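What you see is the complex with one protein chain gone and the rest in place.
Entry: subunit A
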Amino acid sequence: MTGGAFLLEARALVQQFPRTGQQPLRVLDGIDLAVRPGEFAAIIGPSGSGKSTLFNIIAGLDRPAGGEVRIDGRVATGHNELVSYMPQKDLLFPWRTIQDNAALGLEVQGVSRRAARERVRPLFADFGLDGFERSYPGQLSGGMRQRAALLRTVAMGRPLLLLDEPFGALDSLTRTQMQLWLAGMWQRHGWTVLLVTHDIREAVFLADSVYVFTPRPARLAARIVVSLPRPRTAQTFLLPEFAAREQEVLGALGLPAQEPGRSSTEAP
């Protein structure tokens, strides 16, 4: 790393979309973020507030209307070799087997299909996909599909993972299993993760810091530091601090039930 303390920095990001016959639709209204190498950061906000829009900018797919993104210290413009993006839909390609879906990112980078398969195969056990290398996505359950999409994201070997509501479409039991699994994977692999979610429990359980967005146009309502002990396990849900941080996020989202005098919210 050459960029000092932060792997990802966003400064005063503004994004807006043109509308016919009206003022442009402002979606991001001055967003600041800073993510250290190895940190797990989460973004939570009402749906439609602009979270995916932010990811599209960080992934280099769209240009912001204002502000800048630095990745590893360098101003990011366009496609970036350091960012691996898992979009909101799982987007596994039905015509590729799971191993070939996982290998897609490497193939695109010029690795032969054979070599790419060799490189992704050791990851299958960790992702609970052993024995499904040659299955098609249509043969997998929702949770397995999400893990396969995550495997593809990780397999690219890029330092920053952008995960856009990876578990949003799963039932609540599967989602909890996936959260526990992801916490364990993060612990072992030391990924740098920026996760978008609309699930407060998920954000608090997984993240070191939670950015709370206001409704559109998104500003930072709060940045909440979660210093729950690591590794996080099923026991983590029972800790008093877990409930306290949940309350805090709820409060920052403008929802009721924050106890007075327990705020550790930092001004963004």
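A few notes on this one:
Basically, contacts are C-beta pairs under 8 Å (C-beta built on N, C-alpha and C of every residue); 3 or more make two chains touch, one makes a residue touch a chain; residues count from 1.
To be clear about the criterion, contacts and distances are computed from a predicted model.
Per its UniProt entry, the chain excluded from the display bears the name "ABC transporter permease", taken from "ABC transporter permease", "Transketolase, C-terminal section", "2Fe-2S iron-sulfur cluster binding domain-containing protein" or "Lactate utilization protein B".
Of the candidate positions A:R74, A:K89 or A:R188, contact with the unshown chain belongs to A:K89. For subunit A, the residues touching the absent chain in the complete assembly are 56, 59-61, 79, 81, 83-85, 87-89, 91, 93-96, 104-105, 107-109, 136-139, 156.
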